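Removed: one protein chain of the complex. Kept in place: all other protein chains.
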Amino acid sequence: MNFDLSDDAKTLKEAARKFLDARAGPPVARKVMDSSDTHDAALWAEVVEQGWPAARVPEAHGGLGLGTDEACVLAEEIGRSLAPVPLLSTMGAIEAILLAGTDAQKANWLPKLASGQAVGTIAWAEGDAKSPTAMPSLALSGGTLSGAKSPVADGLVATVAIVTVASADGPAMAIVSLDGVSREKVETLDLVRPSARLQFDNTPAEALGTATDWVKLTEQLAVLAAWEALGTSDAARDMTLAYAKDRVAFGQRIGRYQGVKHKLADMYILSELARAHALHGCWAWSAGAAELSPAAAAARVASLDALKYTAEESVQLHGGIGFTWEHDCQFYYRRNRQIVSALGSRSYWADRLVRALEQRNRAAA
Amino acid sequence: MNFDLSDDAKTLKEAARKFLDARAGPPVARKVMDSSDTHDAALWAEVVEQGWPAARVPEAHGGLGLGTDEACVLAEEIGRSLAPVPLLSTMGAIEAILLAGTDAQKANWLPKLASGQAVGTIAWAEGDAKSPTAMPSLALSGGTLSGAKSPVADGLVATVAIVTVASADGPAMAIVSLDGVSREKVETLDLVRPSARLQFDNTPAEALGTATDWVKLTEQLAVLAAWEALGTSDAARDMTLAYAKDRVAFGQRIGRYQGVKHKLADMYILSELARAHALHGCWAWSAGAAELSPAAAAARVASLDALKYTAEESVQLHGGIGFTWEHDCQFYYRRNRQIVSALGSRSYWADRLVRALEQRNRAAA
Amino acid sequence: MDFNDTPQEADYRAQVKAWIAANAGEYLNPPAKPWALDDFVARSKAWQAKKHAAGYVGITWPKAVGGQGLSPMHQIIFNQEESRTHVPTGLYSIGLGMCIPTVFTHGSPEVAARYVPRALKGEEVWCQLFSEPVAGSDLASIRTRAVRDGDEWVINGQKVWTSFAHKSDFGIVVCRTDFDAPKHKGLTMFIVDMHAPGMEVRGIKQMSGGSDFNEVFFTDVRVKDTHRLGDVGEGWKVALTTLMHERLAVGGKPRHAPGYQTLMTVAAGIETDSGPAMERADVRQRIADTYIADEGIKLTQMRALSALSRGAMPGPEQSISKVVVAKTMQDMASFALDLSEASGFAVEPGSDLEKLQGSYMWSAGLRIAGGTDEILRNIIAERVLGLPGDLRPDKDTPFSQLKPL
Partner (left out) sequence: MDFNDTPQEADYRAQVKAWIAANAGEYLNPPAKPWALDDFVARSKAWQAKKHAAGYVGITWPKAVGGQGLSPMHQIIFNQEESRTHVPTGLYSIGLGMCIPTVFTHGSPEVAARYVPRALKGEEVWCQLFSEPVAGSDLASIRTRAVRDGDEWVINGQKVWTSFAHKSDFGIVVCRTDFDAPKHKGLTMFIVDMHAPGMEVRGIKQMSGGSDFNEVFFTDVRVKDTHRLGDVGEGWKVALTTLMHERLAVGGKPRHAPGYQTLMTVAAGIETDSGPAMERADVRQRIADTYIADEGIKLTQMRALSALSRGAMPGPEQSISKVVVAKTMQDMASFALDLSEASGFAVEPGSDLEKLQGSYMWSAGLRIAGGTDEILRNIIAERVLGLPGDLRPDKDTPFSQLKPL
């Protein structure tokens, strides 16, 4: 049995951690928050230099041809460091093209995305309460698109978007160059990862795969997002753990009080449950297993549970200081909301998980 | 503002507490559990002597003509003491007749129930997962009933039952003498308040009121049951509180540990929320207010929350000893299940609460 | 049982209603837009002067100190009627609610005569200077130092979480005057002039974006010994009487905070993949949860009012209020934002969802302010249920020799 990340992935993770510890983290997130920047351009250049956008792109298209393990550890470390770069959005677009693109689409886009010449994103939300698999209002018509998508993470910096569109079989994808597409910043609860409203107006767009591909892509994105959430959650916990070991009240380190230590234990429990499911999702994705449907949904749900609890109770355990603008707690508290909205809420994915279990039961019957 | 029990009710409560502290409590419950008794007959005779079944019966029918406040404190103290007597079942039957009975029905049954000559109960469940307001399978036909009700609390000792029957407008009530009705004990999770399966076979039965009356009766019963649950819950908490003040681990009373004391604080919080809603229900019932619908449902939900948490965490805080047959924790843990099943679960009543709120909003619009 | 006023209460309410109707003027309607801070202060001062002239300030205080000598029910009735309008309050709630009772209880007659009347009229605004960066839940571990110098004391240190410090004229400040006494024994309380040399006030921006509190820095600030409140070394006891008032003040759901009705409104507009949100069992149960908590606290407050109304002390059940309300706000807001998917993330000014977003941010602070969830559970367990306190290794050691365990 070898239910663990590959050694290569562990090496990459260590390198990524070291790089991001030095170059990213809350102070860098704060710089973006305090400015009108869409991201940290210098950091992004270095991330491209590291070859991370190229990770999953096949060597034939100028990439490194790495596996899902490597993609997952990158997501985890970006989540942990809050690095304000459009890496995960770009990786999402790359996965869409890998999954559903024609040879021409791959040849056109993958080299650009791998090299940082293009920045990708996924645009499915339409500013309402719909889920990622509800029918979009936008549709491809004569090779063009009209209508709006919002909020789109990294939509201010992206140069190409995977846009969901209505089709007879359900939501499907189109690939759209954002040259000349009008966009504006959308105010959201996350002040470090700005979102945009993309307004398409007879914008040229190409169909990308089928409705089935979009459903499958959401599962792959759910695995990636689970790793990201796990990294973000663990960072918040580690910060809180350090505080609990240091802060004194009533003559004791507050970490001695069961009221505090049991919350930290619960954060750990939720994180390890999420990690087990995230690993399972990573395996199912890489193995192309039918298990991906329940595994991805479970990874998503478990990671959202860990992040929500950890983000909320981190503020709580810091007390007054944790509620100030100057403190880093807010980054995790706000990012939780971004991660929820980026791919559908817990109840949506819990429902998908049970649907996958029902399907599996029917198949076994 | 006078949002409190009447002074008379407080006096009755004190007297009932004193009487039941001496005569009931876990040792008396254990006697019934260890025997094949249907109840504690000697205690029941004394309870009748105290005039408690007569509390709500009008003086004209041989009762004391007391208010809802008094009914509620009796329910609370019976709940607290676990007294194995069919008082609450009898009180339920009395309320049904008071609410919906004809003059003849009142004259026939109320004096007998007030004097202990008759023992009443409510029989709505049919052994399945249906709610109290789902359509029953039994129906009145030519003045008789056939079919089974199960589990019926105190159904082994009752002499008259209020039985729900199908009607065009929904479930309605019939009043049925249990003379000659075949009954058998149903094994349940509660070993102190035995339940029966009543098998009707062309049993003479009289219609009692309308379908609307049954819905209203369930609200009144919900208020009574809320007070009972509150009493049971507080008894479990007080027992656990005493243990936490006494038991020592690692050199400290366990009640010093936040892991223990915060659970006891949560029991208190849930209990006081439940008490506020139970008082509100008592007021709405006595005032004949339209508020009864949300108030009764809220009292039911809040009291179930308090009892469930308290019963479960009482075992937990006692540790190993709390899990033994010899310890009293099991009475509360098991009674919780009886109280849930006696009148419909939390989710059923939460739904009714929201329906009542929707109705109120529509009325206000 | 009923929810009605007694005849005496009804009389007083009628009188208050009439006065407010005659005097609240423009405040009977909500302001067209939020007031700027200076405007708010000016309006607050004007309204306070009117109330004072009409005998509606210090309603429960002794007549000897300028109060009305009436019962808590009178104060509550006035507050209820006042809160139906949109008059500016808040500026005086800490000063009159907590500082001035401390001044007239523990200050000399001369000091009381100097400060209490002007505070009552609203001419001078007061703030409370207790918390410090190192002293939050454990207030008695403050380090701001006051050293005696003849007839004066010299104060150095830093206070935080001070409301309206920048608009206050005076404050009460608790300082450590003896570092060799055990932590609770070396404290002393003073009145300090917020305009004195060496005082510096800076705003604290909260995580939620607003800036409702201040830090206050003391550099060689001089206070006359006549402005001491209580004996030297008795500052902890004085502070406790001040804080007793706070526990009563921080309570029910904040006015205008979203509740179960907001969740119903939001849910009514949402169609989810598994049907209309209002028909989903999880949504209905969350509405019920929120109703149980919020209405349960309201009803619990009515139990307290009923006790006050018959001249009794409210029961200990009041202590559950904040811990229930703050967490319910956070849970409900988070649920509603989840349910709203993308629309719960984008900020749309003026919308219900924006209120819920605000509530989600603000509730994180409310769970901390005026006693964290954890401290409040300790208080319930220890003061109400009689459980023993956490071990306190710091209780009897000289403050200067404390080593955190």
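Observations on the model:
Note that the chains are named A, B and C in the order they appear, and that numbering of residues resets to 1 at the start of each chain.
Methods note: a contact is a pair of C-beta atoms (placed from the backbone, for glycine too) under 8 Å apart; a residue touches a chain by one contact, two chains touch by 3 or more.
The model shown is predicted, which means the values in this text are computed figures rather than measured ones.
Note on the undisplayed chain: of the listed residues A:Glu59, A:Asp201 or A:Glu272, the one touching it is A:Glu272.
Residue C:Asp282 is the one among C:Asp5, C:Glu152, C:Asp193 or C:Asp282 that touches the chain not shown. Touch with the chain omitted from the figure is made, among A:Glu95, A:Glu126, A:Glu219 or A:Asp351, by A:Asp351.
Where subunit B meets the omitted chain, the residues involved are 125-131, 133-134, 150-151, 186-190, 195, 248-253, 256-257, 259-260, 308, 312, 315-316, 319-327, 329-330, 333, 337-338, 340-341, 344-348, 351. Taking the whole complex into account, subunit C touches the unshown chain at residues 274, 279-285, 388, 391, 393, 405. Where subunit A meets the omitted chain, the residues involved are 1-6, 69, 241, 244-245, 252-253, 255-256, 258, 261-262, 264-266, 268-269, 272-277, 279-280, 282-283, 286-287, 294, 297-298, 301-302, 305, 347, 350-351, 353-354, 357-358, 361.
Here, only the chains that are shown with their structure count from here on.
When every chain is reduced to the mean of its C-alpha atoms, the one closest to the centre of the whole protein set is C.
Relative to subunit B, the chain whose mean Cα position lies farthest away is A.
Here the CA centre of subunit B is 41 Å from the CA centre of subunit C. Centre-to-centre separation between subunit A and subunit B, using Cα means, comes to 51 Å. Among all residues of subunit C, those that touch two or more other chains are 374, 377-378, 390-391.
The residues of subunit A that reach two or more other chains are 257, 259-260, listed in rising order.
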